[in-house]
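Dumping the structure here so I can ask a few things about it.
Yeah, one chain of the complex is gone here, protein chain that is, but the others are all in their spots.
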Amino acid sequence: MTLAVHLADANYGWAYVIVGWTLTGTVLAAYFARMALRIRRAERTLPPEPAAGGPGAMRGPSGRPHENLGNR
Amino acid sequence: MSVWREAGLVAGKDLRIESRSRVALAQILPFGLIVVLLFAFALDPDRGILARVAPGLFWVAVLLASLLAIGRAFSVEEQHNARDGLRLAGLDGAAIFLGKAAAIVLELLALEVVLGAGVVLLYDVDVHGVGVLILTALAATIGLAATGTLYGVLAAGFRSRETLLPLLLLPVLAPVMLGATRAFEDGLEGVPGDAWPWVALLGIFAGLYTAIGVLAFGALWEET
Partner (left out) sequence: MREKDRLLDPWLSRVFGWASIVSIVVLALFGLWGAPEDATQKEAQRLMYLHVPAAWLAYLAFGVTALASALFLWPRTRSLVWDRIAGASAELGVLFTALTLVLGSLWGRPVWGVWWAWDARLVTTAVLFFLYLGYLALRRIPGEPIGSAKRNAIAALIAFVDVPIVHFSVEWWRTLHQKATVFNPQLDAHIDGVMALTLWIGVIAFTILYVYLLDRRYRLASLEDEMEEREIAAAIEARIGAPDPVEVGR
């Protein structure tokens, strides 16, 4: 706790700035990376769509044939 | 049948269940009193701290006990297909909301009287401004019950209801906690004039969430 009292001096603000900025960057990057991974995994697991329409097509909850999922 | 009569039926049913099972009396009330006791263990009873923070401690105890009361109000519907029975009876959603909330209000008011007496006795509080205290308690309890009934039905029927309800309900009740405590403080200190704005806030909160409940409860009830 003595350490924290010393750091309460505004002159050590730079330490807090470094912690804050790196924390923000890390958290945002980690969140994005995890999401990108999950998206990639999901896109890979889902088999490619047959052309939209026709009796064999997968139907979404609306009953319409699913649109092509796109080519990301 | 008018909404009010239907609501009266629902409230009567809930209160009758309580009078027969006595869960609020035998379990929820003692819980509230235990919380009051625990606060005394947590704080030093010899230095007048308890009397000074008594309003806040009182309302925290009431809030925690209300979680149990609200959970109970919905768990009684889970047995014997009561929920389906209520639905088949064709009662208006608004009526069920008003009835359940009214029953909770009455139970909580009774609870508050006993807990209040406990706090006054155990924490050595000087009581003034009883009028303010009563009106505050009324407004706060109605807001509490309306919001609780709304979130109670949201969380109803899930296995995680017991942990979900507190998480959902308590943040929303922050203004009630704030307002009720401040009004009680002002009342007990003998400056009831300062309390009336807080009572007004509590009243607005109560009105708002009662209105929301009347509108939304029916739709939520269908989904459980």
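We just call them A and B in the order they show up, numbering each chain from 1.
The criterion applied here is as follows: a contact is a pair of C-beta atoms (placed from the backbone, for glycine too) under 8 Å apart; a residue touches a chain by one contact, two chains touch by 3 or more.
Everything quoted here is computed from the prediction, not taken from an experiment.
Chemist: Tell me where the left-out chain touches chain B, residue by residue.
Modeler: Output for chain B: 150-151, 154-155, 158, 160, 164, 167-168, 170-172, 174-175, 178-179, 182, 197, 201, 204-205, 208-209, 212, 216, 219-220, 222-223.
Chemist: Go through chain A and note every residue touching the omitted chain.
Modeler: 4, 7-17, 19-21, 23-24, 27-28, 31-32, 35-36, 38-39, 42-43, 45-47, 50, 55-62, 64, 66-67, 69-72
Rule of thumb we're sticking to: only the chains that are shown with their structure count from here on.
Chemist: So, what's the distance in Å between the C-alpha centres of chain B and chain A?
Modeler: Centres of chain A and chain B (C-alpha means) sit 40 Å apart.
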